[in-house]
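Every protein chain of the complex appears in place save one, which is left out.
Order of writing sets the labels: A, B and C. Residues in every chain begin at 1.
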Amino acid sequence: MCGIIAIKNHPDAAELVRLGLHNLQHRGEESVGMASSDGLNIKLVKKMGLVGDVITDNDCKELSGNMAIGQVRYSTQGKSIESNMQPLYAKLYGGELAIVHNGHIARASGIREKLEKDGSIFQTTTDTEIILHLMAKSKKDDNWNKLHDSLKLTSGAYSLAILSKDDILIARDKCGIRPLIIGKIGDALIVASESCAIDVLGGEIIRDVEPGEQLSLSVPNVYFLNKKQCLNNICVFEYIYFARPDSIMEGKSIHSVRMRLGKQLAKEQPVNADVCIAVPDSGVASALGYSEVSGVPYVNGILRTHYAGRTFIQPGQILRNRKIRMKLNPVISVVQNKSVVVIDDSIVRGNTSRRVVEMLRIAGAREIHLRVSSPPVKFPCYYGIDTPEEEELIASNCSIDDIREIIKCDSLGYLSYNGMVEAIGLNDCCDACFNGKYLI
Amino acid sequence: MCGIIAIKNHPDAAELVRLGLHNLQHRGEESVGMASSDGLNIKLVKKMGLVGDVITDNDCKELSGNMAIGQVRYSTQGKSIESNMQPLYAKLYGGELAIVHNGHIARASGIREKLEKDGSIFQTTTDTEIILHLMAKSKKDDNWNKLHDSLKLTSGAYSLAILSKDDILIARDKCGIRPLIIGKIGDALIVASESCAIDVLGGEIIRDVEPGEQLSLSVPNVYFLNKKQCLNNICVFEYIYFARPDSIMEGKSIHSVRMRLGKQLAKEQPVNADVCIAVPDSGVASALGYSEVSGVPYVNGILRTHYAGRTFIQPGQILRNRKIRMKLNPVISVVQNKSVVVIDDSIVRGNTSRRVVEMLRIAGAREIHLRVSSPPVKFPCYYGIDTPEEEELIASNCSIDDIREIIKCDSLGYLSYNGMVEAIGLNDCCDACFNGKYLI
Amino acid sequence: MCGIIAIKNHPDAAELVRLGLHNLQHRGEESVGMASSDGLNIKLVKKMGLVGDVITDNDCKELSGNMAIGQVRYSTQGKSIESNMQPLYAKLYGGELAIVHNGHIARASGIREKLEKDGSIFQTTTDTEIILHLMAKSKKDDNWNKLHDSLKLTSGAYSLAILSKDDILIARDKCGIRPLIIGKIGDALIVASESCAIDVLGGEIIRDVEPGEQLSLSVPNVYFLNKKQCLNNICVFEYIYFARPDSIMEGKSIHSVRMRLGKQLAKEQPVNADVCIAVPDSGVASALGYSEVSGVPYVNGILRTHYAGRTFIQPGQILRNRKIRMKLNPVISVVQNKSVVVIDDSIVRGNTSRRVVEMLRIAGAREIHLRVSSPPVKFPCYYGIDTPEEEELIASNCSIDDIREIIKCDSLGYLSYNGMVEAIGLNDCCDACFNGKYLI
Partner (left out) sequence: MCGIIAIKNHPDAAELVRLGLHNLQHRGEESVGMASSDGLNIKLVKKMGLVGDVITDNDCKELSGNMAIGQVRYSTQGKSIESNMQPLYAKLYGGELAIVHNGHIARASGIREKLEKDGSIFQTTTDTEIILHLMAKSKKDDNWNKLHDSLKLTSGAYSLAILSKDDILIARDKCGIRPLIIGKIGDALIVASESCAIDVLGGEIIRDVEPGEQLSLSVPNVYFLNKKQCLNNICVFEYIYFARPDSIMEGKSIHSVRMRLGKQLAKEQPVNADVCIAVPDSGVASALGYSEVSGVPYVNGILRTHYAGRTFIQPGQILRNRKIRMKLNPVISVVQNKSVVVIDDSIVRGNTSRRVVEMLRIAGAREIHLRVSSPPVKFPCYYGIDTPEEEELIASNCSIDDIREIIKCDSLGYLSYNGMVEAIGLNDCCDACFNGKYLI
């Protein structure tokens, strides 16, 4: 997963991109990159680390011009190496380009091999570079048509923004799996992975970019690659876990969707407990919904430290399993001798759940009932979320009762598939991770 | 404010000090320092920044030995400069020492001047160095008695730990203003500013260090400087704002105290609202208490970003007041068109409250009722908390109604002094910031 | 100008490349880069700065494998930016390559434009990348023939080394302008820009690479691109100024050539002086020759500081012209009240000469006679030496008498063109900088 943003027609474009990326940081913590154009030249800054740690005021000053793009990256395709940082930059015949990209191109390695045979030299191992080479190979005269040619030859689950000297082009995949939303701030147009990045800039949301749409931020020219074939299948995990609670996606508030997931969970999986607590942060909204319907009082039973930094090594026996305690700490006085219902958003490998239960047990919880506000995750994602292969997905290999044994909680309950669909209120999410029905 | 920790008799002493300091990070984000002894030599590491960012595994490896001390620092006395980082180190006749310190020595500048006249050379502008010079001047033969001599000549609000080649000495001021607690982990003894640092190591709490107590972690020898004169006046702001919610201080859970403050606030300052939200993180427990008593449902209306980093500059008109929105973001769908009651722990200058109200207003809140879970702060603190002088304390200069005007909320209510005292449940807190009755 | 080196079949290949580059440092101080192959993977290290300052032991350890290449770079073509550092790396169909290059490709911008029109994406602004793209475009099956195709399409003044997983290919331009020499050390083959890099490794010189020759360091396979058209026109400035005095080039000792230039200069431009001094370091050999023939005793009158570092700014009036004194310092006791003949290797813009004369004047020299061991430089170099355009070449614009006036010496004498040719003893040097007869 990654987060992207593009802004055109604002005198502080780079500064706004930085602020927007800061609010997309949850979509990728590995590296951050920005590019701007002042109408004559494209400038780039790319660094490993968090926006707030590595991008300086001086970086923003040097990225002059009234249009800019940016990305925060969590490596899925392409090894985690510096040369894979985005934006990628290239000089094509006809001018220079910078590109940021979120997602995954289908059958990328085949396309790449064909291009290499033909004499193209790749600089990175990322999917994104394929788009650039296809554009370079296009015999069309302008970037709009070069990009169109390039997208016709690829499919997948992606959103992208391409900066040239005098424009920004935007595209979203035709299945609509990765989110992308348009807003404005005064005369400036903003496109971002999530609405929270538009909101923090004081901007107004216009609409989601439609599946299969290609846009120019200069001319509000809209083109559909092949409108008939376009679907609207946004990734269900954006609602469950990935997006920020204050974002609005396809017209739905993430926070409200998660509250409804929690309410539905309370109906399907009730439990008699003293207190209801959340695994922070993504479980909080569901836990508040669960508490409201069940009447079990919500309390702040697990703290999440704000100081992440590097992962600590664990010296010796005594510190076994301390890693999770560094970020999550139980409030002993709240859970001691209590029966607690713990709300988490999902179970993937089961490791976190196991440690949360152990931590609460050490803190003195009498009973621990785990409730999960999504169905069992049984299938890997091929569209840009870094879920493991089937053999590592606990729900692919174990019954619910086995999972409860492994996690060592007193009871375990998942939300049903139908309950989830109803709570989200969308007909056509991509939910292949729950049912194995892949779109591409 | 600072946080300190000391561990003796554990093979991974430095590693544990690091883990403990990570959990005391909220007490000081400016610098971090550690020292260890292997029985022969004392080694130091001191760096500007957060524990998780700057202390490496290699640092811990080099700090060999089974005893170590550490500090996270937020500069109050002593300018924010690198040379003031702790632990301070000195070679005295009789051996080398490293010292960490939390708090404030009364009449420090007078003592310092006297020492300088007598030929002592100071390396820093910190209070802490005075203790070292007084120890160097003592004609006693051992560190225990040198420290005792030194403490007899000083008073104030402090906790400290002194590492020598073969022992760690501990002391707490005789008014008991700054917290200090003892725990154990197996055969090792731990002393820390807050219990959450003992808890994260899997340790057990033994008891608070008593006011005026001096301890050696080798011999469990206990000495009271002058037991009759000792008081127990822990700082009330530790309960209201400063300590971590999962800490236990003087036998009381911080989280529970804050819940009670919120419950009491709901009784004293009720309001008819659609939702109850907290200014994170310190307002969350009070808001949950307020919600429970008032019946106004608690919702997650303000998000706190986990990515702090540097403060962002704000380009141009459009981004005015964006600084607070970078860390605190409203969940628009939760507050839009709602009447909200917002719980904060305290109002000092009023700037944060004003911005929170403005932010919620922009996000579409219909009515904003601010409730504060402590009385008006009218007097500066001279005991180590960095509150401003009276002229900057909004409640020293304005009536409650004026404050409401400045903050631009629809209504404003503070917790009463008596309500606070009852909710905390301690007779003898230092609450000079509320009533001006200073102890020293 | 740059310096390159390649080593095959030595277990410490990267370490030897580092040592060799250290001895080629005078050919480029801007950046240094190395690549190695262990038969499976190519690894790179590229850094701005000097070999001894920036390449660590650890870098050498990571560059495992028994073949390696390296370059020290002084930017001529291609701006002085980090992305232009060499070796360039690329993944072609058929495998990965790293390339180092010294010199200049003729008509580079035209070839580049044609490649870009055809869809090639360039990452740098260097000449070198053209070779890579031409290889990528070649339909030949192996690197040997891809390189051959690529060289057929280019001409210029260059030497290059290309590392693949299992071989190193070498090529030298067909005019023979840039030097390149082969040596061996045990079973290992070494190719370097100058013999001093082979010598420092304890290696033996085999022979110069011939103009137009393409070599593989695996198979001692030799191929001449088009033997009939090949010339042997090594750059005359290598002998006069650029190469290190302990190198041997086309069978001639640089030190001996410079001695002979000085002897010839003494015959052509005698002067009655008390002492003969050199502008270090390149003037020393000529000055010793001048002294021997003229009988004017050679003394060490100008010291060159070993500590270069950054250029110092010059505060205020008093320090005007101190910059040159930082590196060159007169030995006052040697020149005071003396008539001195100063030997320099060449005059390009005239700035250095003017400052040297001023410095000696301040130091108390009574008379200053400047003698130059090469003819007037009247034409710019297009083959990789960074000489200025004609309007900045002092001898293009001024008579010798005018130059003397500008430099403010008491007399000035240049070596004659014929005298230079005779002293060097080569028929076919490239001496376009003296006579404007360009080869390509």
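We adopt the following convention: a contact is a pair of C-beta atoms (placed from the backbone, for glycine too) under 8 Å apart; a residue touches a chain by one contact, two chains touch by 3 or more.
All values reported here derive from a predicted model rather than from experimental measurement.
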Touch partners, limited to displayed chains, of the chain removed from view:
B, C
The listed residue (C:Asn300, C:Ser399, C:Asn418 or C:Asn435) that touches the chain absent from the view is C:Asn300
Touching the absent chain in the whole complex: find that residue among C:Cys196, C:Val296 or C:Val372.
C:Cys196
Candidate in contact with the missing chain, chosen from C:Thr124, C:Ser253, C:Ser396 or C:Ser416
C:Ser253
Residues of subunit B in contact with the chain that isn't shown?
90-93, 113, 116-123, 132-133, 136-137
Across the whole complex, list the residues on subunit C that are touched by the chain not included here.
11-12, 15-16, 18-19, 22-23, 25-26, 50-53, 56-57, 60, 185-186, 196, 199-202, 244-246, 248, 253, 255-256, 281, 284-285, 288, 292, 297-300, 303-310, 312-313, 315-316, 318-319, 322, 325-326, 329-334, 362
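As a convention for this text, only the chains that are shown with their structure count from here on.
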Chain whose Cα centroid lies nearest the overall Cα centroid
A
Chain of greatest Cα-centre distance to subunit C
B
Once you find the CA centre of subunit B and the CA centre of subunit C, what distance in Å lies between them?
63
Taking each chain's centre as the mean position of its Cα atoms, how many Å separate subunit A from subunit C?
52
Just the number, please: Cα centre separation of subunit A and subunit B in whole Å.
36
Residue list for subunit A, restricted to those that touch at least two other chains:
none
